[in-house]
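The other protein chains are all here in position, but one chain of the complex has been omitted.
For clarity, chains are labelled A, B and C in written order, and residue numbers in each chain start from 1.
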Amino acid sequence: MNFDLNDDQRSIKATAAEFLAARFKPDHVRELAEAGSYDEGVWKEMCELGWPGIFIPEEHGGQGLGQVELVVLMEELGRVLAPSPFFSNAAAGLVIQTAGSEEQRARWLPGIASGELRGTVGEVSGDRAPLVADADSAELIVLLDGDSATVVEGPLGERVETLDSTRRFSAVEARAGEQLAGDPEPGRDRIAGALAAELVGVAQQTLDMAVDYAKQRKQFDTPIGAYQGVSHRCAQMLLEVEGARAAAYYAAWAADAEPETLALAASMAKAYASDAGWRVTASSLQVHGGIGFTWEHDLHFFLKRAKVDGHLFGTAREHRDRVAALSGLGLLTTTR
Amino acid sequence: MNFDLNDDQRSIKATAAEFLAARFKPDHVRELAEAGSYDEGVWKEMCELGWPGIFIPEEHGGQGLGQVELVVLMEELGRVLAPSPFFSNAAAGLVIQTAGSEEQRARWLPGIASGELRGTVGEVSGDRAPLVADADSAELIVLLDGDSATVVEGPLGERVETLDSTRRFSAVEARAGEQLAGDPEPGRDRIAGALAAELVGVAQQTLDMAVDYAKQRKQFDTPIGAYQGVSHRCAQMLLEVEGARAAAYYAAWAADAEPETLALAASMAKAYASDAGWRVTASSLQVHGGIGFTWEHDLHFFLKRAKVDGHLFGTAREHRDRVAALSGLGLLTTTR
Amino acid sequence: MDLTLSPEEAAFREELRAWIEANSPGREPEGDEAAFEFRKRWQRELDAAGWAGISWPKEYGGRGASLIEQAIFNEEIVRSKAPPMANVLALAMGGPTVIAHGDEDQKERYLPPILSAEEIWCQGFSEPDSGSDLASLKTRAEKTDGGWSVTGQKVWTTFAHHAKWCMLVARTDRDVPKHKGLTYFLMDMEQDAVQVRPLVQITGESEFNELFIEDAYIPDENVVGGVGNGWMVAITTLMHERATLAFGLQVQVQIALLQLRELVIERGLENDPIVRQRIGQLTIEAEVLRLNAYRGLTQIMKTGVPGPEGSLGKWQWSEVNQSLTEAAMEIRGAEAPLLESDWAYRFLRARANSIEGGTTEILKNIVAERVLGLPRMGAK
Partner (left out) sequence: MDLTLSPEEAAFREELRAWIEANSPGREPEGDEAAFEFRKRWQRELDAAGWAGISWPKEYGGRGASLIEQAIFNEEIVRSKAPPMANVLALAMGGPTVIAHGDEDQKERYLPPILSAEEIWCQGFSEPDSGSDLASLKTRAEKTDGGWSVTGQKVWTTFAHHAKWCMLVARTDRDVPKHKGLTYFLMDMEQDAVQVRPLVQITGESEFNELFIEDAYIPDENVVGGVGNGWMVAITTLMHERATLAFGLQVQVQIALLQLRELVIERGLENDPIVRQRIGQLTIEAEVLRLNAYRGLTQIMKTGVPGPEGSLGKWQWSEVNQSLTEAAMEIRGAEAPLLESDWAYRFLRARANSIEGGTTEILKNIVAERVLGLPRMGAK
């Protein structure tokens, strides 16, 4: 038992962090966000690095690693707020891989793994999926509706503006398509877990920003981080970031190693991280004071991403209710 | 418009505060609480002062004042945590006065006003009223069950131990009795409002204790009240005490001057004060640290009274839901 | 204790309601310039009818009415959906400061054009490096012939681009402890030495401005309250900000709450127990905010000056408004992220509530030290 990344995972994390820090400097992210666009060059590089297929079996052109490795990337992508179709494409891969028939997987996964066939996933409510990331550029759109998943051809839908200008969303009308053979629930849980990890990265970054600022900024001749009003707030942020990280990695591990607990673990992670993501980023704004409320400071992009992520693939309230249902009168969970 | 007590009310408040501080010194309250008894001598004095009949019309032997004056007394009684049947007796008076027929009022109110015929009120749930204050000594027990109020002869029931040893409770089986003629709801709202005021007194006292302690107690060579961890907590306590006070006095005023808003105002007061009472007293314990967790410190009696009051005549959750229902799509409340 | 309006107050409200109904200027036009002109015209009309300075003394052009009537006025303006007046900062803060600390010449010179909206005022207190710690401000005023030469930078300046006058606090003496070397000026904004740059907020809008001041000239007669007394004069301005503006804010919360209930019904969530708890709690808190605002007025009317209790109201308002806009996001559920709804804007805007006009941390300090009498931070 070892609650820590192994050497390979640590190396993926370090490489990703370095790559992303170089490619997505804050000013570049701002430029992309203000233009509402992605950096296609960096996306190509990610494809060359094999990122889109990190969790896809080698037989389908992927790297044959697991959800933990995917989540490592998601955390790092969240940390720099990468404007990129990585998440939407991975989401499609996760659903097809877990719910597709052998033939469907063989047909679609290689393109998703290489990035040549971009996918995305939308959640239908009523007669439309109101918020589908990258539906305007994806060639393959998986529509989730209750316990059915349908694949339709993209691009589709109408661009919509959301709080988060670092990600592109469209509204897509529900329509007929090719049904996936299996249960889409495990795929949806993996998506929720991946978002939880992204939220960990987003929150961690804004915690770091708050701590740095609290060390430098002086008021009444004292660094504000020496006031408990600020330092205790930062401690609370750490508590929530670490809690979200523990839950997100546990859910990823469950997806790979103990699929029977995935549903519960994923809902716990998404509920906790949705709340923590919003609270931590909002707290960081409070620590920054006025400057954090200006467009020219980067903080707001993180705050908005955190809020929007919290509403994707199930809100905290929905996941909390599911946790209550799934834990029911269950027995004490002891060490596995 | 004047959101302040008038001269008469201020004088009642000052007299009550002085009387109660002299009669219910902390050590005496502790003695009574540990013995589970009341000070009958002080109760007699209160009767001589006319307190039990403060809100009862002069024609029925009362002082002919209103709910605001009752609430002034309740706040002061809460402040010293008076072990006394005052509240239970007043509760009976409030229901009989608002729901009794002319004949019933004439029959019972004079005894309640003079303290010669002690009353109390129990809320029936299922086939019993699980927590009736002073049912073991009251001669007249009003049982509220849905929209009916029945008067039965006391004393009745079986003593039960609660967290709050400064008040005596019994469980009473539901039984047939004489029906009150009118709607018991306004009486119940007045009782809830009176409890809200008692909670204000309880909370105010523990805030004062916390502030005093925070000024004296030193840690790391500094009074703990100079740390924001403590001072901001005290500020929060003040916010809640003042909020509860505003809501409680508004509800009292509504009972006297604007009965059509009593239901909403009383539920707002009871919901807010139930939460505030518990949070403020628990916060005071945290400020006191270990000493506040000892039996020999007085704080716990306040904490327990606050918690128990919060569960009497509707919990915060029940009253909040009622506020939602009563405010519905109502129009903006402007100045009356 | 009497929460009903007195006959005079009730008559005031009736008269006002009738007047607003007869004179309501209709919808505000689009665009900042046009909207501001519209608000100026509206204020001129109000002033002409005697409604502009409700609680100002009659001798200075006001109505000489009580703070309760001022509050009724604020409530009615919001309730009737009439636009706010153009010169809010001068009416609520600048004018009362001149009345309290200005000399007779200043009162005569400045007060009438405030009421008529001829001269708009803005507030130059905050600086990039001295947010909560106002007394650490660095903008400096050097003595020159017959006046002062001012250089520095100000931030969070509302209406700067419309303003004729700026309530400016600057350092006039660097050799004394920091609270003591400050002076309160009225700076003419119509000079090249003062540059205004809009400050874009996280909402994408810009309500505020930065001021870049380089060798701006202020004549001696524009000092308010005497050289070196700037701290005390500024506190008067801030007290009025918290006491009076807070009143209008609570009315806005009431309106927002109505809209939130409409949203709940529209979404068919009126029987959702969790939503009901949320709305119930917000209703209670908004009501407590309203009641405390009135209690605050009662106190001010008794003691004559706004006290530190005003900080409680500002603090509580920020929490209620943030909580209310977050509730709206939860109620909108999966569609909450969409910018198409005004709630998304309000939700972002509310994040500043706990910072603007005194951060919650500073307000808690004030409450702890000045209301509860706890020792100052760092006391031994």
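We take it that contacts are C-beta pairs under 8 Å (C-beta built on N, C-alpha and C of every residue); 3 or more make two chains touch, one makes a residue touch a chain.
Please read all numbers here as calculations on a predicted model, not as lab measurements.
Just so you know, the chain we are not showing touches A, B, C across the whole complex. Only one residue from A:28, A:107, A:232 or A:297 touches the chain missing from this view: A:232.
Among A:27, A:103, A:127 or A:221, only A:221 touches the chain that is left out of the view.
Considering B:39, B:75, B:136 or B:164, the position touching the chain not shown turns out to be B:164 (whole complex). Remark: the residues of subunit A touching the chain excluded from display are 1-6, 9, 68, 211, 214-215, 221-223, 225-228, 230-232, 234-236, 238-239, 242-243, 246-247, 249-250, 253, 257-258, 268, 271-272, 317, 319-325, 327-329, 331-336. What subunit C contributes to its contact with the hidden chain is residues 272-274, 277, 378. Mapped onto subunit B, contacts with the missing chain fall at residues 123, 125, 130-131, 160-164, 169, 219-221, 227, 229-230, 282, 285-286, 289-296, 299-300, 303-304, 307-308, 311-312, 315, 317.
As a convention for this text, only the chains that are shown with their structure count from here on.
Here the two chains linked by the largest count of contacting C-beta pairs are B-C. Averaging C-alpha coordinates per chain places the centre of subunit A 40 Å away from that of subunit C. In subunit C, the residues touching two or more other chains are 361, 364-365, 377.
Residue positions 227, 229 of subunit A each touch two or more of the other chains.
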